[in-house]
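One protein chain omitted, others in place.
We just call them A and B in the order they show up, numbering each chain from 1.
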């Protein structure tokens, strides 16, 4: 269920993009303990001047490789969110050559009634999920 | 007020897209009891490999027709959300030939202070809405 929106600067080749999505999904599964097929990913690629991403004074130098990841999810404990950030930064660096200073994540939470995955049903309410 | 973001795979013709938006808006009005002109719809069309939408193991086969709808709204009761999912799935199938297994909806709620519809005012706070 988490729905992931990736905002990227355009220019990645198809296989790099695929790798980024696959690696991220594996981290979602591992950190949030969701089923393997709980995968909902949307990518937006932007011209460089359509993303202005600074660093709140933290001293990070952003590059064109940056990944802004917006996650919509049911409530998750703090520890799992931290595990998610950690693991994702580590794996994107080791597997996708994306510096951990190029990863920005923002999570928004919602509730059981806020999801329908098909058939017009709210599967978290009907007990199907 | 609900703000609706449609993520679609590119390739729909203009009239199919218009129909999808119109039908969805009518369901918003009916399920959430909002005014006819309470319409805020944004469409993102994506290359096929920019949307990876699986099924959490529910057994749905997604097609290129899929609709991922992200709704931002003030709080709504569960029953109205369920009515919205149901009606929308039904109408998209009957009026737009979109299978009910191709509709994914996610809602995020906010509050009265979180909306300005123009003039720099928060109309739900000032009593204009």
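Throughout what follows, a contact is a pair of C-beta atoms (placed from the backbone, for glycine too) under 8 Å apart; a residue touches a chain by one contact, two chains touch by 3 or more.
This is a predicted model, so every value here is computed, not measured.
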Sites on subunit A contacted by the missing partner chain, in the whole complex: 7, 44, 46, 49-58, 60, 68, 70, 78, 81-82, 85-90, 100-109
Chain not shown, touching residues in subunit B: 1, 3, 14, 17-18, 21, 25, 34-45, 72, 108, 110, 113-123, 125, 128-129
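The rule is simple: only the chains that are shown with their structure count from here on.
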Distance from the mean Cα position of subunit B to that of subunit A, given in whole angstrom: 21
